[in-house]
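Have a look at this one before I ask anything.
Only one protein chain is missing from this complex, and each of the others stays in its spot.
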Amino acid sequence: MANAQLKERQETAAPAIELVGISKAFGPVQANKDITLSVARGSIHGIVGENGAGKSTLMSILYGFYKADAGEIYIGGKKTPIPDSSAAIAAGIGMVHQHFKLVENFTVLENVILGMEDGPMLRPSLAKARKLLQQLSDEYELSVDPDALVENLSVGHQQRVEILKALYRKADILILDEPTGVLTPAEADHVFRILQGLKEQGKTIILITHKLREIMEITDTVSVMRRGEMTATVKTAETSPEQLAELMVGRKVLLQIDKKPATPGADILEVKNLEVTDDKGVKRLKGISLEVRAGEILGIAGVSGNGQTELLEVLGGYMPASGTILINGTEIDLTGKHSDGQSRRKRGIAHVPEDRQAEGLIMDFAAWENMIFGYQNDPAYNKNALMMDNAAIRKETAAKMERFDVRPPIPALQAKNFSGGNQQKIVLAREIERNPDLLLVGQPTRGVDIGAIEFIHQRIVELRDEGKAILLVSVELEEILSLSDRILVMFDGHIMGERDPAKTDEKELGMLMAGMETNGGAN
Amino acid sequence: MDTANFFLQALLTADMTIRVSVVLIFACLAGLFSERAGIFDIGLEGKMLISAFFTAAVSYQTGYIWYGVAAGIAASLVFALIHGVASITFRGNQLISGVAINFLASGLTVVIGHAWFKKGGLTPPLSDAERFHEITLPFADTLRDVPILGPIYADVISGHKLLVYVAMLIVPLTWWLLYRTRFGLRLRAVGENPASVDTAGVSVVRYRYAAVLIAGVLCGLGGAYLSTSQGAAFGKEMTAGRGFIALAALIFAKWRPWYALMACLLFGFLEAISNLFPNINVFGLFEIPVQFTQALPYILTVVILAGFVGKAIPPRAGGEPYVKER
Partner (left out) sequence: MDKMPRWADVVLIPLISLMLAFIASGLVVLAIGENPIQAITVMVKGALGSTSGLGYTLYYATNYMFTGLAVAVAFHARMFNIGGEGQAAIAGVGATLVILAFDWPHWALALPFAIMGAALFGGFWAAVPAYLQAKRGSHIVITTIMFNFIAAAVMGFLLNGVLKNPNTQNAETVKFPAGAHLPTAHEMLAPLGINFSKSAPLNISFLLALLCAFLVWFLLWRTRLGYSIRAFGQSEKGAKYAGISAFKIIMISMFISGALAGMLSINVVMGEQERLIKEFVEGAGFVGIAVALMGRNHPVGIILASILFGMLTQGGFELLWEMPNISKEVVLVIQGMIILFTGALDYMVRGPVEKLFLRMHKGA
């Protein structure tokens, strides 16, 4: 009876959230383009999309972090401007961020009341919160010890605190940004039970995720975002993972690259059972095994944050791990005690890191100084034990800049003054011209203009054709598909499967990237 | 040394410990507020110095101690505000801002004092009306004859100047403010994870300014005590590194108020014995040089900082300007 009434009210009431024509640009990048979205009260609405599709920007606008360039927000049918977080809270919106906003050495109770205290004294607020927490934990399986320090809680429990914070603020609308990214499967299931319970109480939930299994399992409706646009909103019951994957990645135009079939040789890199646990105790790599052969490009696809970064850092020599790695048949040290980026380079590994601005380049250094970054100890760049041979480095830099078409070709220019594409060419020129046995490449064309993309791809293929092994990590499926000779898909710290680029498509890869098994693994 | 004499010496030491600890307590609590909110403050020294000067100068000029204290606090607040503008509004380097404040204080006190009183940077000695008086607590004289406890009450606890008792009261007050009020909760959160406060819809900047200004008031009191209670005039560089000892005490106390009191008393005790008993002979075996006692606060702080004995973890957001990110 009560349920029937509730249902009726939901159907007649205005949508919990209505976004009309939301647009937001960061400089030349259009993060959100004319987005219109309506979420019914008491439903769980999923938002899926690839990296950079604009999901987080949209939610940040809704939570008052960014101001939209255009568009309107309606909460419960009423036009509600949200200039800052407190306005969002007042409008009944709660957000559980991907990176928790908790004070680690506060107790759970203190975290819950922070910013929502009832008066200048804490005691009444704490007592009230304690009672409410008890109530909430009984209702929604949200039990946490109210007096525990947050730093002593598991990640799963910390997330519960974030949910409790939102509920304590009387949030009717709860936004969760990639809530299961750091959780174990059991913890993830638990969160979903909590969300289900919240929904039954009439709360509206927006779930941002790239995991299709979660979408299918828990949402009522789902929106797909691609390149800043809302491409579709469908009822979950009426769609399939395949359709969503296709909507998510789109029909990608394969970049045409002159590429002969690979003629792979011996194993250059062998990785066995690689495991990495980060400083928060979260397992980032859960037993990775792979090999890369001479003369082939192994592409690793996946949504970022699924362990690719850690894999590259371990191979690059600056993240300790356990497991076994062989380079040309010789085992290398993984503890970090006897090895670093230098010893890896001596082994013939060159590395184009994912983040060229923070790692691959020193932004305040001149191009010529960057051209030897990581190889500063090479005798070729040093006159004697003490002095660097700056003249020789400048000369070599000028030659490399010409060969890699870096513009402007001025060795003395600081790295920060080059465009993204030209910065990347500097890094590539440095690493490729070392003539390495194994090249690690992370996101080679992120933030790079079209012209440079083609150039960079060609260089990578050329290196392959010279018989070198290449490990390519990219979140761009088209890049993976057009460059790779074999494709591995990483999801949640392990490898979902291997595919042959000739026998697979974006749809299948999209499924794997979202953690859904496909039956194409037989090839 | 017979027992009675030893007891007398102990009383004397205890009394002096309290006297010299007061400045440390004010400065240490000032640092506590500031650093708990995420703003490093190595300008405690400078703020105390400028307040010591203006308290003495205005007190002398007006003949009224409270005008002096008000002027001292105001001067310290101006410096606190400079620190706030530099490190909160303009997101400058908090350490460099602190160094600048110490320079300015060393310079301004002497330049202004010299021009004002023509005494080479000193203020004239203050008369009784221009200083704080000793306060005799009730029954101090009647209870003096009670064995042991009597003299302790009469000589160690009673007979201090007003600001001594103020300092002792500010410790529990600070504890209460930090751990029992909304203001304290938010202030501590701002120093640990400003994003948590920001996402809760509360202004980080406001709380950081509040903390920095409270530090200004407390340093003001510390400076006032120095020139009108512990001393009877302003002297060049009269803080003599006490702002830094207070900083050491703050680390030693791991940024907690009651422990701060203990640390200040301990460091005050070391100062007292180095004043009273320069070289201590240990059982006739060897002598502890006075310099060792003087350096002990700093050595202890380094040991604590290095984590050899219980690691001191500073507020996590300390020293970092808050830049809003998503």
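Here the chain labels run A and B in written order, and each chain numbers its own residues starting at 1.
Note that contacts are C-beta pairs under 8 Å (C-beta built on N, C-alpha and C of every residue); 3 or more make two chains touch, one makes a residue touch a chain.
Computed from a predicted model, the values in this text were never measured in an experiment.
In terms of the touch definition stated at the top, the absent chain reaches A, B within the entire complex. In the complete complex, the residue from B:Ala10, B:Ile96 or B:Leu149 that touches the missing chain is B:Ile96. Considering the whole complex, the residue from B:Thr13, B:Thr62 or B:Ser106 that touches the absent chain is B:Ser106.
For the chain missing from the display, the contacting residue among A:Asp147, A:Glu200, A:Glu331 or A:Asp364 is A:Asp364, taking the whole complex into account.
Here the missing chain is touched by one residue of A:Ser289, A:Asn417 or A:Gln458, and it is A:Asn417.
The chain not shown here is touched by just one of B:Ser127, B:Thr142 or B:Gln291, and that residue is B:Gln291. Although one chain is not displayed, its contacts with chain A can still be listed: residues 316-318, 340-345, 351, 353, 355, 358-365, 369, 373-374, 376-377, 381-382, 386-388, 390, 414, 416-417. For chain B, the residues touching the chain absent from view are 40, 42, 82, 85-87, 90-97, 99-112, 114-116, 120-121, 241, 244-245, 247-248, 251, 289-292, 294-295, 298-299, 301-302, 305-307, 314.
Here is the rule we go by: only the chains that are shown with their structure count from here on.
With centres taken as mean Cα positions, chain B sits 48 Å from chain A. Note for the complex: chain A touches chain B at residues 56, 60, 63, 65-66, 84-90, 95, 97, 101-106, 110-111, 113-117, 119-123, 125.
Those residues of chain B lying in contact with chain A across their complex are 179-186, 188-189, 192-193, 195-202, 316, 324, 326.
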